[in-house]
Each structure stands twice: as structure tokens, then as C-alpha cells.
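These notes concern the structure reproduced below.
As you look at this complex, bear in mind that one protein chain is not there, while each of the others sits in place.
What follows is chain A.
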Amino acid sequence: MPSISRDEVAHLAKLARLAVSEDELDLFAGQLDVILQSVASVGDIATADIPPTSHAVPLTNVFREDVVRPSLGQQQALSGAPEAEDGRFRVPRILGEEA
């Protein structure tokens, strides 16, 4: 019994902003299913009493002195932009989506 369907993979791809092809959907559906079934075994030993670990170094709120340090200038920051205009990143239209 597959744990993940082709439609679910299509939905995941949409969430992840990946315009995957029909062929890829077939390939990935099978592979993701195998992977997810293999990794589901974590549930075998993860009982309710065990606290989760998100990070090997338990740190919270790392602060530094509020001093000005050198950082990238506007030109450097825009140097890798696919398109820039007037010192800003130029992007395709952002309005009118998913009305």
C-alpha cells in the first residue's frame, strides 16, 4: 500500500515551487514512496517521553554588541541579481496571482 500518491507528489511540488514534469511525477512518486516507507521506522522508538533535539548545541538568543560593522554595499548585493533597476532587485509581476 503506497504511503504517497502521484497526486500528493504533485501537491508537494507545488508547495515547494517546483514545476515538475509529468515524467518526473511518475519517477518521484515511486521513489518518495520507498524513501518514506524506509524512514518511517523512526516511529518505532520515538516514544512520547523522549524530548526532541533540534540542534546539537542548545543555544538560545545569541546577542552581540549593537555596533556598526562593514557589510555588503548596494552594488555588491545586486551584483548577482538576474535583473536590477534603480539600485533594486527587479522581479516579475507579483500581483494578480491566485485571485
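The rule is simple: contacts are C-beta pairs under 8 Å (C-beta built on N, C-alpha and C of every residue); 3 or more make two chains touch, one makes a residue touch a chain; residues count from 1.
The rule is simple: contacts and distances are computed from a predicted model.
Missing from the rendering is one chain, named in UniProt as "Glutamyl-tRNA(Gln) amidotransferase subunit A" (options: "ABC transporter substrate-binding protein", "SusC/RagA family TonB-linked outer membrane protein", "Serine/threonine protein kinase" or "Glutamyl-tRNA(Gln) amidotransferase subunit A"). For chain A, the residues touching the chain absent from view are 4, 8-9, 12-21, 24, 27-28, 31-32, 34-36, 38-47, 50-57, 59, 62, 64, 72, 76-77, 79-83, 89, 91-94, 96-97.
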